[in-house]
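Yeah, one chain of the complex is gone here, protein chain that is, but the others are all in their spots.
Going in written order, the chains are labelled A, B and C, and every chain counts its residues from 1.
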Amino acid sequence: MIRPHRSHPLWIAYLLHRLSGLGLALFLPVHFHVLAFALNQPERLDGFLRFADNPLVKLAEFGLVFLLAVHVFGGLRLLALEFLPWSPRQKTLAASAVAAAFLVAGTFFLQAV
Amino acid sequence: MLGLKLYMAQRLSAMVMIPLTLGHIAVMIYAIQGGLSAAEILGRTKGSVLWFLYYGLFVLSVSLHASIGLRVIVHETLGLKGRALEIFMWLSGLLLLAMGLRALVAVTL
Amino acid sequence: MQEMDVSVWRGDANGGGLEHFKVPARDSQTILDVVAWIQQHADPTLSYRYACRVGMCGSCAMMVNGVPRWTCRTHVKTVLKDNAITIAPLRNLPVIKDLAADMDPFFDKWVAAGGVHHPTRTRDEPIEILDPKTPERVETDTGIECINCSVCYAACDTVSNNVDFLGPAALQRAWTLYLDPKDADPNAILDAVSGKGGCHNCHSQGSCTLHCPNGLNPMKAIAGLKRATVSSFFKGGR
């Protein structure tokens, strides 16, 4: 899929942003659905949260926060690119966005285990 | 497939969500660290106008933002266009909105 | 004499595939020279396009090992891998035959992006006194030396995915025109780039800027247009 003309940081940043956005858009309805149990079946929510202690689920959760972090910082980068005065250091910014995403999601993960 | 208006809607909603999502992640880290149970979390959010507004704004923004985002992806990868594309965008937005509101009500009312 | 393995895409609008040639390697040799050698010595029916041969006309761009390049200014040494090269017609444009692409869509979009000057004066009036050092002019100078080679257009995946997208070069031209104090109708330009194929469809992939052989920065120009359309949205409620 990554053809030679695409192998550069900004294109990869674009791909990451798209995949994370898509991932979030697919996950969010599920998340909403689970939260809605709080309304009529609080016990199932609790059960769910206990189920969430399972390391595998933890990893999945980490993945979601990671997606969110990637997308948010990537989005911040894009908004900066589009609305702030131009900076020639786009590659550095793209890399920083990914780094920040790792930092935040990593913190979350460390707290969770 | 994205004119100025949709673009504005998507970018503005993204800007609104920046503090909201960062705040949300922070809260979650805090909650997990404190080892809060669902009941405890709900105890704090239920009946709180502040949390209602917080997550209400998020649900509105994300429905707008994600439906436009999905519209772009669907157009560019599946080639959907014209009315079908409009319908897709509205349906996905309304679905997110409905599910989001249901969760909002459950969590904060 | 040392020979290289050169694979060349042959075909037309109905499809085609790679054909293989052995081409003698020389010291000063561009990709265009390789293509011309094949046509002159191996297969006289090979079709391609060039004019100036010095990087000014933008007629000779092709995909070289999957990357869009101006072939008259691409030295073989810079792209040769394992003694082999693959040459194909420019991406994102219809093929006419072999290596010659139909550039009409590229130019149609150039015009559609509002890329034509709206005069404020006539030939009977003196030439306007204009400070060459204003920020607008300095910015314009970084984007004006486009040779419309379509390399950026071929590099951009948004162009491949969204048929309406005007593409980097056309939008960059619109941006330079928008900045031009001599242009009578900057709002017409903003309108032209705000439609369904306009600047707002660019995802800042940056391939345009990376591959532009002249070192221009269409990504930056498009960001400029986005900003200009947004502030006019807030100011004028367009």
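Details
Going forward, a contact is a pair of C-beta atoms (placed from the backbone, for glycine too) under 8 Å apart; a residue touches a chain by one contact, two chains touch by 3 or more.
The criterion applied here is as follows: contacts and distances are computed from a predicted model.
Candidate names were "Fumarate reductase", "ABC transporter permease", "Phenylacetate-CoA oxygenase subunit PaaI" or "Heme exporter protein D", and the UniProt protein name of the unshown chain is "Fumarate reductase". Considering the entire complex, the omitted chain makes contact with C.
Note that of C:4, C:63, C:87 or C:146, the residue touching the chain absent from this view is C:146. From the options C:48, C:153 or C:175, the residue with contact to the unseen chain in the full assembly is C:48. Remark: the omitted chain is touched by one listed residue; of C:57, C:163 or C:188 this is C:57.
If you put the missing chain back, the residues of chain C touching it would be 12, 26-30, 32-33, 36-37, 39-41, 44-59, 72-75, 77, 96-98, 100, 103-104, 107, 110-111, 115-117, 119-133, 137, 140, 144-148, 173, 177, 180, 182-183.
Basically, only the chains that are shown with their structure count from here on.
Rounded to whole angstrom units, the spacing between the C-alpha centres of chain A and chain C is 35. As a whole-number value, the distance joining the C-alpha centres of chain A and chain B reads 14 Å. A separation of 39 Å divides the Cα centre of chain B from that of chain C.
Within chain B, residues 11 each touch two or more of the remaining chains.
Looking at chain A, residues 18, 82-83 sit in touch with two or more other chains.
Remark: chain C residues 65-68, 91, 154-155, 157, 203-207, 210-211, 219-220, 223-224, 226-227, 230 touch chain A in the complex. Residue ranges on chain C touching chain B, taken from their complex, read 158, 161-162, 164, 194-198, 200-201, 226, 229-230, 233, 238. Listed in rising order, the residues of chain A touching chain C in the complex are 3-6, 8, 10-11, 14, 17-18, 78, 81-83, 86, 90.
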